[in-house]
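One protein chain is absent from this view; the other protein chains keep their places.
Presenting subunit A:
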Amino acid sequence: MNTKGDKSKLLIVPALVVVGVVTQIPFILTIIFSFISWNVKRPDLGIHFAGISNYKKILTDGQFYQVVFNSLAIVVVTLTICTVLGILFGLMLNRSFKGVNLLRTLFVIPYFVMEAVVGIIWKTLMLNPSLGLNYYISSALGIDPIDFFGKYALLTIMILIIWQWTPFFFLIIMAGLQNMPSEIIESAKIDGATGWKLLTSIQLPLIKDHINVAMTLGLINILKVFGLIYVTTSGGPGSSSSNLPYYSYKALFYDWNVGTAAAIAVVTVVLTLIVVQRFYGFMNKTNTKNS
């Protein structure tokens, strides 16, 4: 197959060019931009080399640390809860009863709904304090409606992410549970393993690859969450519910500050890399412990 005049390897070129033009080259430019001073709305100031002043500016800004904290908190909390809930739903719907297929199919729905609509439903119908479900339940209980997006903005964003992403975790984990040879479960039961013991020493180790895939893909996507925040809290109040993507977006499209926006973007990528690397370290450690 591997002959010298093999032209088929050129088939990779179009894909490389498009992905390179859209991701690689702009990212390199972003790194360069992070060292210049350029405000699009103030052409009179000109464009000039700024050294590390953009980085200094963001790293000495208290808001930035809050945003970093928010991003990390969102990832750690939602990833943990989505995984646990994904396993619970997987076990719950991995039994056979009438209508189980319908329930599985229905449960997947939130994963396919666009972030903009998820945000809108929750901001208005579900949690709006003056109309809708939140108001209705509060007045039935005789309490003041909770102002979810005002007082508990970050927590509420997390709830929305968990609502949308648990079905995805379920989807992948469910596949793992269904792949499991039933003889293994049967023989473990004969050996006296039940309930918690069966789950932790037989079932979970057998689906660890699936849990791994669900968590990796979940991590990538939860780090990128943007639309949800955009339509519900706009990162506020203040920057209490802002994550790194939203913060960087604001630096560019509110302040029109190219250098600062680029520097935040570079820091975002670096932090993403660190989180992903830590995550893999963590997963490898748990995997070797279990096997």
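Following the convention adopted for this analysis, a residue touches a chain if its C-beta (ideal position, glycine included) is under 8 Å from a C-beta of that chain, and two chains touch if they have at least 3 such contacts; residues count from 1.
Keep this in mind: contacts and distances are computed from a predicted model.
**Student:** Which of the following is the UniProt-recorded protein name of the chain this complex doesn't show: "Mannitol ABC transporter permease", "Acyl-CoA dehydrogenase", "Symporter YwcA" or "Indolepyruvate ferredoxin oxidoreductase alpha subunit"?
**Tutor:** The record for the missing subunit names the protein "Mannitol ABC transporter permease".
**Student:** Specify the residue from the set A:65, A:253 or A:282 that touches the hidden chain.
**Tutor:** A:253
**Student:** Based on the whole complex, identify which of A:45, A:84 or A:117 touches the chain you can't see.
**Tutor:** From the options A:45, A:84 or A:117, the contact with the absent chain belongs to A:117.
**Student:** Could you list which residues of subunit A touch the chain missing from the display?
**Tutor:** Output for subunit A: 1-4, 6, 8-12, 14-16, 18-19, 21-27, 29-30, 33, 40, 89, 92-93, 95, 97-100, 103, 105-117, 119-126, 131-133, 135-136, 163, 166-167, 171-172, 174-176, 179, 209-210, 212-213, 216-217, 220, 223-224, 226-227, 230-232, 244-245, 248-249, 252-253, 258, 261-262, 264-266, 268-269, 272-273, 276.
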